[in-house]
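Of the protein chains in this complex, all but one are displayed in their positions.
Chain lettering (A, B and C) follows the sequence in which the chains are written, and residue indices restart at 1 in each chain.
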Amino acid sequence: MADWLFHEEHDMFRETARRVVAQELAPHVEEWERDGFVPKDVFRRLGQGGYLGVRLPEEYGGLGGDALYEAVWIEELAKVGAGGIGAALSGHSTIGLTPLWRWGTPAQRQRYLVPGVRGELVAALAVTEAAGGSDVAALRTVAHPVAGGFRLQGSKLFVTNGVGADILVVAATVDPARRHRGISLFIVEKSWPGVKVLRRLDKLGWRSSDTAELFFDGVEVPAENLLGEVYGGFGYLMEIFLWERITMALAAVALAQKAVDEAIGYARARRQFGRPLNGFQVTRHGLVDLTADIEKARVLARRALYVHWLGQDATVAAAMAKAYAGEMVRRVTDGALQVLGGNGYMMPYPLQRYWRDARIVSIGGGTTEVMREILVKRLGIAQWMGG
Amino acid sequence: MADWLFHEEHDMFRETARRVVAQELAPHVEEWERDGFVPKDVFRRLGQGGYLGVRLPEEYGGLGGDALYEAVWIEELAKVGAGGIGAALSGHSTIGLTPLWRWGTPAQRQRYLVPGVRGELVAALAVTEAAGGSDVAALRTVAHPVAGGFRLQGSKLFVTNGVGADILVVAATVDPARRHRGISLFIVEKSWPGVKVLRRLDKLGWRSSDTAELFFDGVEVPAENLLGEVYGGFGYLMEIFLWERITMALAAVALAQKAVDEAIGYARARRQFGRPLNGFQVTRHGLVDLTADIEKARVLARRALYVHWLGQDATVAAAMAKAYAGEMVRRVTDGALQVLGGNGYMMPYPLQRYWRDARIVSIGGGTTEVMREILVKRLGIAQWMGG
Amino acid sequence: MPYPPYFTAEHDLFRQTVRRFVEQEITPVVAQWEEVGEFPRDILRRMAELGFLGVHYPPEVGGQGGDYFMAVVLAEELARSGAGGFPMALAVQTDMATPPIWRFGTAEQIARYLIPALKGEKLACLGITEPDHGSDVAGIETRARREGQGWLIQGSKTFITNGPRADFMTLVARTGDTPGYHGLSLFLVDLDLPGVVRTRLDKVGMRSSDTALFHFDQVRVPQQALLGEEGQGFYHIMWELQGERLISAAGALGSAQYAYDIACDYAKARKLFDRSLTGFQVIAHLLAEMATEIEAARQLTYETAWNFARGTISAKDIALAKLVSARMVNWVVDRAVQILGGHGYVADWPLERMWRDVRLNRIGAGTDEIMKEIISQEMGLRNS
Partner (left out) sequence: MPYPPYFTAEHDLFRQTVRRFVEQEITPVVAQWEEVGEFPRDILRRMAELGFLGVHYPPEVGGQGGDYFMAVVLAEELARSGAGGFPMALAVQTDMATPPIWRFGTAEQIARYLIPALKGEKLACLGITEPDHGSDVAGIETRARREGQGWLIQGSKTFITNGPRADFMTLVARTGDTPGYHGLSLFLVDLDLPGVVRTRLDKVGMRSSDTALFHFDQVRVPQQALLGEEGQGFYHIMWELQGERLISAAGALGSAQYAYDIACDYAKARKLFDRSLTGFQVIAHLLAEMATEIEAARQLTYETAWNFARGTISAKDIALAKLVSARMVNWVVDRAVQILGGHGYVADWPLERMWRDVRLNRIGAGTDEIMKEIISQEMGLRNS
């Protein structure tokens, strides 16, 4: 697999990651899908191996890798074939812990990041609200400055890990008049008074991850739990979202490939009208079309990863990768399911799960439409239409 | 072919129309495509048979048919396989003469409509301008009221038959401040001082029809050449465009079917890798996909025709039919061409012409995007976005 | 409002009646049915009382004597429950497993199976598909051998809607040794007979309908179990499939229209960046395109149903309507999910369920690919 982007050391890490996924995660997929969450001891076991901080310095318990290593981990994680597991783990490490590492104080890092990387506490990022959807600037959760800190009031929707998390990184506006420039991030402990899990959402897919609606009812947040600069939240979120998009695109490519591989395996084994399914030209060409679709997403995702890894602005590359991969993985898992016919519709075949899991990719992390808005603006096509 | 829409009498007329097309038009396709226009004596011959006024009363030389009969004629005309011929003839009769019949005074009808139906003079409708495109309300050609009539100033683009026409029905604004409510239609004789053909446009397809850029340089139009009510133009145009859209959809379906029929004939005859092309499942299923696409357009076009024929408002049905057919005929002719491989790209095979001719259908008569805007408004989805 | 040439005021009235029934008696409880994986059998009796089970059957067998467009109305309206499972189960009962009894059955078979089915007293299922022969009717391996005064049935059937609880099955089995299309026959099989083994199957959608895998282990049925002519089973079942596919197309129209309505209402109400979602041209145009796609499938299905009712129809026409409507409903519901964004992905709205449910339209009653084979054959493309 060594090529212009991944070298031998990445391939070696991929082998390790694959083994970890096969041993620690794969055997439990059905159980976690049914239960609706990844158990906390799994976080701890992965944390001991450093897999909750692939990209984080070793001093915090991470593996000291870089974006390429984390990409390898994300891809292998996706190949477990249950997007919810990746969502739960990435919701914790990629979008939950990363802000603590990037903008946390030494004290915050010791208190939250280090146990987080060890898997001793589970993190979640709470941004989206019922009213706002993709419009972060419109968020209504308010952090009123009070003596010694802030008082948090508002609710959050679609919070991955929101039910099980021990700490929440919450985006709230300190000054609504400043719109997106009024947003700050706060580290909120789940056990604090006023933090309420309103409900666990019942989802089409990603069922191994819990998704919550949360309510912050006058939660007192001490000043030392402000994360980074006051009013810095919007920029921080953009950085987190950028990497999230790249990882979503990479994971989508890996999942789509797995779906096609299983469809090919089925097409080779299954006979219809007296010959194997892959004896039908339409089946073969259909699988080629799916492969071409994957390849397009794959190179876009790799480009975004590479540009980001180079340290350049990857906004455009990431938006393209996420937009394309989100639509691709939906088409590809759908096409792969079709190859299985009636069996594709049956629960014992995992393809139905890939297909359900795939459907979120064009919605979560910014919809395809939002990605296109970013491109419209950043490619200089027109003014931002949504605002 | 008799069914819920067309009955036996229509089938009989279809046979006649087919014969006329085969005798009078089909043998000359290559010649007219090369020359860029349909000769005037062809108009005269068709006029003698009444085919320039299928829907017009017999007192004006028409056949006294209705929308269903005209639809039959349009379909058969399309099957000649050169959209330019249909464009030239419809540009004359469907959109050129119809306004004279619908809103003309007895004197105007005698002077222009009757010889028009006889094919002794050729008509054209001049609406679109370089700046405005689909935005009729923004047209800049002005008809200044002067003693005894109007003085016409402005230019028109994409005028079908504009080079060869003897009379022009011109849309101009009498009062720009009234926007679309300030538009009137005028009958302008080509020979009048100040009427200039700036150039003949070189087009991708529809090459048997001439398309002009016209300039009206202070053309004096007598008051009696105002067509219908002053300020009534916009409503008149909407009525003409509605029927034009239905006929374009019908013609597109007929052309697409012809393309698929020829591709099927080719696939049966041509051998590749030791078997006929239709021995390949991918070719067969591809042709089925094209057929399904045609069928969707066909039923939409028939619905629009039927609703219009019932005397109900067909705006929505026509917009759907035109939007779908315009995209369909592009896809279908493209797919049919692909079946022919290298030969599809060669001029002696008419498929390349169908493919080029098809490309205008999603643009002319209101683009697909404009059709969708109409639907957005008329289906109550949202306010009209373009205005 | 009458909708010439297809629907009269009478159809409209029926539509309103069904819509009200669905809103009051199905939509509020269908989530529970989905949860438990089956509908309650009571609902069939209730619908029979309301005259919904035999709309296009003649009165002498307990039907309402309506025309085929009454069945279209019923299929469209049931789809507005937002769950495809129960309507599918019902369609099996009224438009798949039972029409062959009416068409080919003896008076005794009609009295014993069709009339109770249309009263909601007996639950019917249809046995065509086998584990090793998804869409390939010619490949059927289930055998029925004459033995004494009856038949001995041996074989398996899978993906059988209503299977876990059905009282009888309209079954296709091989009675002759000629391979392929010949030598198949239909049987009406009571499912409480010894040797009938059912295994419940777990599906990703259509969960308010239960599904089974059957194994027939030397099941003994009487001579009278034979439905229609011996050896004509393929042609009988091909006839049945026409109605099955057409009613599936009609159901797709109802589902798509319902998804469109939900998405359109949502988009109008939802504010984003200080305007309603329909104020974004890409969303507005998408809705216009969805409406157009629905309309195309609608007109194709209606035209086909019109011809079907008159008997002037080919397998190709029906396959086209089924193919087009199945692809359409999948696309429309998928786009509706996209318009709702995160809300489309969670069970607060019926769209995630509909998205799973309508996926079966491209698989059941013959996959898209099988439809294309049928169409290409009638287009003269297949055998040259």
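In this text, contacts are C-beta pairs under 8 Å (C-beta built on N, C-alpha and C of every residue); 3 or more make two chains touch, one makes a residue touch a chain.
Predicted, not measured: the structure shown is a model, and the values here were computed from it.
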>> I'd like to know which visible chains would be in contact with the absent chain if the whole complex were considered.
In response: A, B, C
> Where the complex has a chain not shown, which of B:Q108, B:T128 or B:T141 is the residue touching it?
Replying inline: B:T128
>> Please identify which residue in B:K79, B:R151, B:K203 or B:K258 touches the non-displayed chain.
In response: B:K203
>> Touching the hidden chain in the complete assembly: which of A:L46, A:L63, A:L100 or A:A297 does that?
In response: A:A297
>> So one chain is hidden, and I want to know which residue out of B:Q48, B:Q272 or B:Q312 touches that hidden chain in the complete assembly.
In response: B:Q272
> What is the set of subunit A residues that contact the non-displayed chain in the whole complex?
Replying inline: 3-4, 264, 267-268, 276, 278-279, 283-285, 287-289, 291-292, 295-297, 299-300, 302-303, 306, 310, 317, 320, 323-324, 369, 372-373, 375-376, 379, 381-383, 385
>> Touching residues of subunit C against the unshown chain: what are they?
In response: 280-282, 285
> Can you list where subunit B touches the absent chain?
Replying inline: 128, 131-135, 138, 157-158, 201-205, 211, 271-274, 280, 282-283, 330, 334, 337-338, 341-342, 344-348, 352, 355-356, 359-360, 362-364, 367-369, 372, 385-387
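Methods note: only the chains that are shown with their structure count from here on.
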> Taking each chain's centre as the mean of its CA atoms, how far is subunit A from subunit B in angstrom?
Replying inline: 52
>> Using Cα averages as centroids, what's the distance between subunit B and subunit C in whole Å?
In response: 42
> So which stretches of subunit C touch two or more other chains?
Replying inline: 369, 372
> Which positions in subunit B touch two or more other chains at once?
Replying inline: 285
